[in-house]
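Note that this complex is displayed minus one protein chain, with the remaining chains in position.
By written order: A and B. Residues from 1 in each chain.
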Amino acid sequence: MNYPYQIEIPECKFIMNVLEVKHLTKNYNKKEIVRDISLGVEQGQLLALLGTSGCGKTTTLRMIAGLETPDDGEIWIEGTLASHGRKVVISQKQRHIGMVFQDLALWPHMTVYENIEFGLKANGLTRAERRKKIEAVLHKVNMQKYTNAYPGKLSGGQQQLIAIARAIITEPRLLLMDEPLSSIDVKLREDIRQEIKRIQQETRITTVYVTHDQEDAFLLADKIAVMNNGMLEQIGIPEEIYSSPTSFFVASFVGEANIMQVRIAGKDRVLTPWGELVCSTKDPDGKNAYLFFRPHQATIEDGGHCHGTIINRDFVAGVYKYRVSTSGIEFKLQDQTKHDIGKCIKFSIRKMDILFF
Amino acid sequence: MKFIAIICTILFMLVKVCHAGNEVIVYTSEDKIFSEPVLQAFEKKTGIKVRTIYDTEETKSAGLVNRLIAEKDNPQADVFWSGDPVRPALLEFKGLVTPYVSSAASDIPKIYKDEDGHWTGFSARARIILYNSNLVSMDERPLSIFDLAKPMWRGQVAIANPLFGTTSIHMSALFIILGDEKAMKFLNDLKANGVKIVSSNSEVRRLVVRGEVKVGITDTDDASVAIKEGSPVKVVFPDQTSIGTLIMPNMVCLIKNSPNQENGKKLIDYLISAEVEKSLAWAACAQMPLRYDVRTPADVLTIDAVKGMNVNYHDVAKKLEEIGEFLKQWAGY
Partner (left out) sequence: MQKRLTLGFFFILFLGTTFLPIVWMFGNSVYEEGKFSFVYYKDIFLTQKYGKVISNSLILASLTTILSSLFGVPAGFFLSKTNLPLKKLFKICFFIPLIIPSYITGIAWVNLLGKTGFLNNVFSQYTMLSSESVSDFIYSTYGASFILSMNLFPVVMLVTEYALKSVNPRLEESGLVVGSVFQVFRQITLPLIAPAILSGMMIVFVLSLSEFGVPSLLQVNVLTTQIFTQFSAFYNEKAATAIAFPLIVITFILIMLEKIYMRGKSFEMLGRTSSISTTQYNITWLNVVGITFCTFVLLVCVIIPLSTLIFNTKTISAYHDAILLARNGITNSILFGSIGATFLTLIGFFLGYLSENIRSKLRSSIAAFIWIFFAVPATVSGIGLIKLWNRPESACQFIYSSLWIVILGYVIRFLPLSSRIMTNYLKQIPHAMEDAGTVTGASWFRILGKILLPLQGYGLIATWLISFMFCIGELGTTILVYPPGHETLPIALFTVMANSPTDVVSALSIIIVVMTLLPVGVFLVVSKYLVLKPKLGLQ
């Protein structure tokens, strides 16, 4: 395979998942850190593992990498079983995986060149071949200038690129990234994110990207897996995750959203704090029905059928964001016009969903 | 793995290979500065390589005797040259010593050697009273160790820990000569009189030299070091008119099942010769020859000038084991 920089996607109808994880479970001190996770990543795709810190996403990643041994479940890489229960079938050395660590873990006592070269040496290439490859990968990440610098001398973003270069130099089957942008400041983050996207798309390396930052996930990922409390809440393309969350957690975690418990009053009728509204209810007898709408899906207008009192106002990126209260229930709205705090407003919800969790 | 192998090879090259050739291994608790020249002379004379472990009696021979006992099943030493007359007997009790009657010992007085040849004595030290001549006048000096229990020496006497070294031998000899009851009474009187129990004989010497106490009970070699350094101290050989002074010869014994028995015997023959007695008399330790006919420097007394305590060292060693608990309590340990 003439990987990495000009890739020929084999024309096959059946697209095999490069990574397939089934029922993965991991305990620490009798606490379940990862519970029954199953997911798959297709060739050349980027899967984002999204979740709050401590939700088990890094542990999942480390198990895929082979740095931790799972307690249960299976990991398949390119159709071969890598680990099964507590049994490691393919050791992490043979898994042929590249990884970028959260704090990058560049070796401070080696130059950029030596850092990248380290992983190549095991492959039995000649010195000249290694040099050629390293130069190519440094060119890829636009870091040729810093070949002989020590990591300590580089900026956070530059270190980031070196860490990526180090991870992809061995042409891994799978690239794992653990919160690579968390230590970089916001301004730079955007650039590096674009770089990551460019590199990933050019090399078409199958990637699992762990992040707690939704923006990262939505901008980079082909597919997003949302994790909470060690469990997989939802997996799907970004649009799906955004518009039709399947759990309360995903609904509230992803993007800005208003969720409130409502009662089903009958077919396509729900009882809300503003009285009965008409809305399609897929399951008229379902319990735990929630009204779900995003702030931009509501409009403040005099003829609105809902009402509330403004209790807070922020001006962000050209839009006024409001916190509005209706008989003790708070929710978020946004508008181009400025309204005073304490004012009673009317608004209408243009699009809403009733979700059952 | 390679680099571990390399390191190992290098380290092995550092090992001094010990030739098991014509050699003799001696453990000695006589001070190194005195024993080394003697052993070197033996080496020169016979061509037998002497390999030595030194310790010092001052610090109670702790290392050597424990080492000898621990090595019992596979002895390393051929000869034990003890600076005091009791440890060889102790080793005999523990079955570590093999008898050897040396022809060179024929002119050594009987009481200084074992009949069966388990141990043989030579060059002796004595247990003396050391006093600070700045603080004590010639007339006041104590002539007997029993004087030290008198009120005039209250809080002014130092003695080394009686559990160890020559002090323990001294105690044991006193118990034999006086009988248990009297000896205990004397010791308790001493204690009531505020005797200072210190760690070692050289510590006794240091206290007397510095005038922290007026008198102390110690050994001749400590006294002679102090005198040579020009300290204001003088020596009394106590109880010359009564029980006598305790004489403590060096003793040498052959270790059972040791690797170089023959060379060990040769070394013993040499050590108890008049030649060695003479050289030790003329060395800084100024030890008394046990033979009457060895010439000594003017300041070293010959054995006939001192009335020795009439004790058998075998008994002393035995008694020592009995009174250990009492001494331990007496010393407050």
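Things worth noting here:
Everything that follows uses one rule, which is that a contact is a pair of C-beta atoms (placed from the backbone, for glycine too) under 8 Å apart; a residue touches a chain by one contact, two chains touch by 3 or more.
Since this is a predicted model, take the numbers as computed values, not measurements.
For the options A:43, A:59, A:92 or A:334, the residue in contact with the chain missing from this view is A:92.
For the chain missing from the display, the contacting residue among B:180, B:229 or B:299 is B:229, taking the whole complex into account. Considering the full assembly, B:71 is the residue among B:71, B:275 or B:315 that touches the omitted chain.
Counting the whole complex, the residues of chain A in touch with the unshown chain are 28-29, 62, 65-67, 92-94, 96-99, 101-110, 118-119, 121-122, 150-153, 159, 166-167, 170, 176. The omitted chain makes contact with chain B at the following residues, 1, 3, 11, 14-18, 25, 31-34, 51-63, 65-67, 69-71, 73-74, 76, 90, 94, 161, 163-164, 168, 197-203, 207, 210-212, 221-222, 225, 228-229, 284-285, 324, 327-328, 332-333.
By our rule, only the chains that are shown with their structure count from here on.
Distance between chain centres (mean CA atoms), chain A to chain B: 84 Å.
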